[in-house]
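Only one protein chain is missing; all other protein chains are in place.
What follows is chain A.
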């Protein structure tokens, strides 16, 4: 039977079943994955913003008069975070001074475009912006690193360097609190990854909303700990926020990719699984290790392979610093310095002047991958 198309000028009549389950007065547009509730746009804004506010208050994330740096990449999470922090700061009078802090990894064709978004956000929200680049800090761009060390390990280098760069950027601004846009999906993925990899050292802390080391002046917090990525995207979409939505052009970490795929399948079967995983993560606690009998003072342990440490390792000391750069490290030399040392060894001795061949290597690879005959 022929059904004539509906007239777009005359909106279809809303039935009682289509209404928001909270206000019953407007048409539902969003189905919340957290509790399967169908809500309208205004109720969605209300619950989303209030939940972030509740998370901030419940965990006492901020102090009045505090200066906080929002780790801004130009992506959906950090854009929504900057927007919502400014909004809540004004609405609830947190008394915060918010600054945008961006890291320029030096990935031509990706980061340059996303930084342009951050610069637009800076103007839109009227917030100061500080950009710290890998080139200035380490004398390497990610494009150069990939050209030297290959694409396979790109996330290892980038992750280690970014963590330090954020802290250094905050220190340059004399800010002691960095807020990042890690959402519930990221958090759940981390919990799964730590179990799959058997990373016992990180297992208990994988769901911590506020991380702070006694030796570091910079603390980090994640106000989006309980916010679903889907809801963040919807919020940005309905609020018409300006964000950059391209994935990093370098290869994602392969094992993390498998966990992400598993989570996607799980969400289809159990939409609440992300928050469920976080609930589980909060309950994970390690059994205390049986105490080893201490060796006599002054003794040197000879390992099975015949080696021995002359200076006995006293174990992890919170607040320990890297001998080379002075950054926080659990070892004598921090991971970033180790990676840089490896890179320097492989740096080409002779270079072509003003060589730009490494720029946009990732973009070039992606373009070549898409070519077909």
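To be clear about the criterion, contacts are C-beta pairs under 8 Å (C-beta built on N, C-alpha and C of every residue); 3 or more make two chains touch, one makes a residue touch a chain; residues count from 1.
Assume contacts and distances are computed from a predicted model.
Asks: According to its UniProt entry, is the unseen chain "Exosome complex component RRP46", "NAD(P)H-quinone oxidoreductase chain 4, chloroplastic", "Cytoplasmic tRNA 2-thiolation protein 2" or "Eukaryotic translation initiation factor 3 subunit E"?
Replies: Looking only at the record, the undisplayed chain corresponds to "Cytoplasmic tRNA 2-thiolation protein 2".
Asks: Could you tell which one of A:12, A:25, A:172 or A:348 touches the chain left off the display?
Replies: Considering all chains, including the one not shown, the answer is A:25.
Asks: Check each of A:131, A:160 or A:195 against the chain that is not shown and name the one that touches it.
Replies: That would be A:195, which touches the missing chain.
Asks: Among A:12, A:172, A:262 or A:308, single out the residue that touches the unshown chain.
Replies: Checking the options A:12, A:172, A:262 or A:308, the one contacting the hidden chain is A:262.
Asks: Counting contacts across the full complex, list the positions on chain A that touch the omitted chain.
Replies: Counting only chain A, the missing chain is touched by 14-17, 19-20, 22-26, 34-36, 40, 42-43, 45-47, 50-51, 54-55, 58, 191-192, 195-198, 200, 203, 226, 254-255, 258, 261-262, 265-266, 268-270, 272-273, 275-277, 279-288.
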